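Every protein chain except one is present and positioned as in the full complex.
Per-chain numbering from 1; labels A, B, C, D and E assigned in written order.
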Amino acid sequence: MEKIKILIINPNSDEAMTRAIQENAARYAGERLFVHTLSTPGASPFVATYRDHALAVPGMVQLYRENEDQYDAVIVACHADPNLDLMKEIAEKPVVGISEASMKMATMLGHSFSVVAPGERGIPNKWALIDKYGLRRFAASVRPALGEGDDALIEAGRRAVEEDGAEVLVLGCAGFAGLDKKMQATLGVPVLDGVICALITAEGLVRAGLSISKKLRYKK
Amino acid sequence: MEKIKILIINPNSDEAMTRAIQENAARYAGERLFVHTLSTPGASPFVATYRDHALAVPGMVQLYRENEDQYDAVIVACHADPNLDLMKEIAEKPVVGISEASMKMATMLGHSFSVVAPGERGIPNKWALIDKYGLRRFAASVRPALGEGDDALIEAGRRAVEEDGAEVLVLGCAGFAGLDKKMQATLGVPVLDGVICALITAEGLVRAGLSISKKLRYKK
Amino acid sequence: MEKIKILIINPNSDEAMTRAIQENAARYAGERLFVHTLSTPGASPFVATYRDHALAVPGMVQLYRENEDQYDAVIVACHADPNLDLMKEIAEKPVVGISEASMKMATMLGHSFSVVAPGERGIPNKWALIDKYGLRRFAASVRPALGEGDDALIEAGRRAVEEDGAEVLVLGCAGFAGLDKKMQATLGVPVLDGVICALITAEGLVRAGLSISKKLRYKK
Amino acid sequence: MEKIKILIINPNSDEAMTRAIQENAARYAGERLFVHTLSTPGASPFVATYRDHALAVPGMVQLYRENEDQYDAVIVACHADPNLDLMKEIAEKPVVGISEASMKMATMLGHSFSVVAPGERGIPNKWALIDKYGLRRFAASVRPALGEGDDALIEAGRRAVEEDGAEVLVLGCAGFAGLDKKMQATLGVPVLDGVICALITAEGLVRAGLSISKKLRYKK
Amino acid sequence: MEKIKILIINPNSDEAMTRAIQENAARYAGERLFVHTLSTPGASPFVATYRDHALAVPGMVQLYRENEDQYDAVIVACHADPNLDLMKEIAEKPVVGISEASMKMATMLGHSFSVVAPGERGIPNKWALIDKYGLRRFAASVRPALGEGDDALIEAGRRAVEEDGAEVLVLGCAGFAGLDKKMQATLGVPVLDGVICALITAEGLVRAGLSISKKLRYKK
Partner (left out) sequence: MEKIKILIINPNSDEAMTRAIQENAARYAGERLFVHTLSTPGASPFVATYRDHALAVPGMVQLYRENEDQYDAVIVACHADPNLDLMKEIAEKPVVGISEASMKMATMLGHSFSVVAPGERGIPNKWALIDKYGLRRFAASVRPALGEGDDALIEAGRRAVEEDGAEVLVLGCAGFAGLDKKMQATLGVPVLDGVICALITAEGLVRAGLSISKKLRYKK
């Protein structure tokens, strides 16, 4: 079986996060996928602001251009889906954003989902994405961690489940690799990691011979 | 690599359609998946009405109960997603409806999608599903074939693209196996087959260790 | 004046609840209506899950078939509106669900309504119905009773009014017969009993010569 | 059986329309209801503009004040629901608008409804009402008659059914008394007369001991 | 530079509020605008109910008629936008409501806004306006002052910002003149005064040669 080759673009420049994403993706990849995660040259160390999105543009485009021939699909591995419309437009190959993939998958698994966010800063931006994808009706809350570390994130998830009625949780950062299983075991509801959800989608699109429509919205 | 085992329930009793679905699924399955499609005992030969949905209930539940130990996931292979809430509720394993999986995947590939329906009868029921999944904003139209055969379906797709602005097409019946590639080649936009989309989702959920939330909505 | 004859189908098999519904309906019926409530053979004793909906299908269809000639209209008397689309489809006579009738009537009496639910289990299912009927904008909350008995239900209603801003309350179960008046007297806002609201609607539809459209959605 | 007494306020000053409404209402009233229709003093002969709404205010309030002791409920019999929020606010008795009652009832009888309007002038105002009541998702179209007389109205209804997918029709004027039966017989889908729908609702609310919530929105 | 002449209609009869509005408007007017605020003859001293809206109709129409030749635009200076559709209809000159202008401008300045309301009475009416203008998605809350005076209003704004996530505040009464600056300085988010927002809009419309469309909705 030939492996599907998936390029994972980490839109920030933090090599530690890139390694964590790569390890997480490699675990899912098994024998079916070849995955390779690259940091974005010139990008911020952490993507939080629209300025960070903008700074990542040249590097993300460069990574796509340099690698498009060697890969079957591309994943944008930041839960703000930075520059996703742009990437869908310039690409012939499937491009999948981890926020879009995970939040839409979440709606198939339960009544409503919450996003567990790294901090307060990103709350309105998460809601802006939820609205962009038309998911307001299915979103119970965006719950920020109120401290550092896995415990604070699990506590945020717990409050989403117990206080906001979330039936499914979505990890709101590409850098929470591995937390999904731990949180799922603790809280007893499905917990979705965006990178994994994007890999599912990207692999499937490639195997099914599907890609981004080039009719008008994402026409080059 | 151990194969993921996916049970495909055809909610009607038409063996020819069951074979067509199986062949279609087997092509996608490759070495990764073991897929097995079963007709629903006691069901109608074709699912068009809510009565057909109801008639399929006992057989679908029976198929699930008899097979749940041997399979990793279940697909409901009718584009009306009949009894999908029920199946999500009784199952511990992932359950995926082909309409939900394909329409949500369609929203990731272009500005808006249209459903190509077998005939006029199902138009409002398709819209009812579109609304159930909160996709009205992304749905350009439901276009019925105005005659028999692939040409009428492709013509319906062509009108969706040219007159309604659809950038992605969704085949509105599990029995259109193989038409996706032909229509895609003719019309130049992505065409999604529901069974394939459900296989993508089901395989991914199993590999990721995810399933239906049992918190409240789908609690047994 | 000839009486309008209304069949009330209790989609569960609990004879005590059937008697309570019948007594409640009879009080409203006066000299204008002949009402008769039947338990659904083969159904669960209480309808809480989609499985319970499914188990009620054969009995509900049987009750309709056996009685359609003797009645002018049919009411589905469970606040989850189980199998309501199916019943609308198979019927020539008007079919009214108590949840649909009561929640839509509630929107005519005040700014927003809350549903008082028997327990936590049904909260997401109530919201799913609210969304099916397009009433999210008018729904203040779904408030579950946190204990047994009328007092817990009235307390849930009180919190809906005081904390959630509900101006109208809807009793979220067919079995709360008589509680509407007691809760209304206590809380000072209109409290709607679903069976009564469905009787209003069904009687009116019959007298006006109206029934379910058989164009496409509910075509037999 | 004591008759429920319902005051029907025709918000215009056209006595011919008042008589037509009264005859229509009386046919529905039978032995159960005492109905009395009054023209609004000082109102326009036909209600088309917001100015017409405003001109009707003093007369409508006067009619309510003079008659509230003798009646159990009040109907505002113009399909623009003029001053309905005001009337709900000043009243202790149930107040029902014919547009609200008929359009909400329409959603219970089929997939979508269209309003048959007397002319082009009122189209956006009808849509504004549809949005006020949150019914956009269920509205297929507002179809104006393109000429005078019943035939033009029936033709508008026919186009709504055949071209717009309407499964239910709502007569968009209180003055179309009797047309519902004729149009229903011709087109084969339910046709709702607003005055009848309002009578159904008003009678039911009175018999059930329900009225407008006085909590905040309609507090005097 | 010729001054733009703007008539500000205070839909109540409270001369003190009229003076406060005038002073507030005059501060904004500078050398560019001539502003003149008039109390509405026959109106209530405070506009809280739909009855108050109705009472203001004759006086508002009279003020418009008497002054339309001398002014370039008209502002309705009550945050319930009473009779705004009517005024848009009768006018050839631009008519701007302070609630519509301020809430729509608020959506341009941050993720979501809250309305600071004078008291609990108006909460559902504010939400009804928010829905009329299609702004539900952008509205964080309507926060009533829980006491008298500026401090109570600022406290309501503070809770909107800290507890409801509001990024922008809208003063929910024309009579809060001057509070915007004080609240903005205290809370650190933009605070919009409706009269100022309406002046911005009205001045601009006049200078740009724009007015209300007379096509159908607001055709005389």
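Descriptive notes on the structure:
The working rule: a residue touches a chain if its C-beta (ideal position, glycine included) is under 8 Å from a C-beta of that chain, and two chains touch if they have at least 3 such contacts.
Please read all numbers here as calculations on a predicted model, not as lab measurements.
Listed residues B:Pro58, B:Gly134 or B:Gly165: the one in touch with the omitted chain is B:Gly165.
Contact between chain A and the unshown chain involves residues 49-51, 53-54, 57, 61, 83, 85-86, 88-90, 120-121, 123-125, 128, 131-132, 134, 216-220.
If you put the missing chain back, the residues of chain E touching it would be 1, 28, 30-32, 94, 96, 100-101, 104-105, 107-111, 133-135, 137-138, 161, 165, 167-168, 181, 184, 188-190, 192-193, 196-197, 199-201, 203-205, 207-218. Touch with the hidden chain on the side of chain D covers residues 123-124, 127-128, 131, 136.
Throughout what follows, only the chains that are shown with their structure count from here on.
Residue positions 123-124, 128, 131, 134, 216-218 of chain B each touch two or more of the other chains.
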